[in-house]
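Here the complex is missing a single protein chain, while all its other protein chains stay put.
== chain A ==
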Amino acid sequence: MTRAYDEVAVGDTLPELPIPLTRTSIVATAIASRDYQDVHHDPGLAVERGSRDIFMNILTTNGLVDRYVTEWAGPAAVVKAIKIRLGVPNYPGDTMVLTGTVTAKHDEDNRVEIAVRGMNGLGAHVTGTAVVRLPSKDAT
């Protein structure tokens, strides 16, 4: 079911999405995004480079924000922008909880802006904005 543009209001909140961060998921997403940087799969080298452990790559954070907003918006939504800033790393063993709030609507082209935040045990891993274009009610 796709959400219609007319059904969305500024201030609407998206349901929380907890993402368990396992060693396997951090490696699997890095490889699925073709990112072979050692800090995303080799704990020894990650520590040598100043990190506590391996950590999630930014392509995956983009992918999870994409998934989060489109799960809420539905399959007819078209993603127009994803703008993120990373804070603390996503390390194995933690959980990141994604939350989102509709912050703006643009009637001229049915774009909806969503402020997204992903918190883990250390603090904010990601803060940013996603923009999706939703169909009008009569079109769904």
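Here is the rule we go by: a residue touches a chain if its C-beta (ideal position, glycine included) is under 8 Å from a C-beta of that chain, and two chains touch if they have at least 3 such contacts; residues count from 1.
The criterion applied here is as follows: contacts and distances are computed from a predicted model.
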_Chain not displayed: protein name in its UniProt record ("Phosphoribosylformylglycinamidine synthase subunit PurQ", "ABC transporter permease", "DNA-binding protein" or "Universal stress protein")_ = "DNA-binding protein"
*Which of these touches the unseen chain: A:Gln37, A:Thr95 or A:Ser136?*
A:Gln37
*So which bits of chain A touch the chain we can't see?*
2, 19, 25, 28-29, 31-37, 39, 47-50, 52, 57-60, 62-67, 70-71, 75-76, 78-89, 121-124, 135, 139
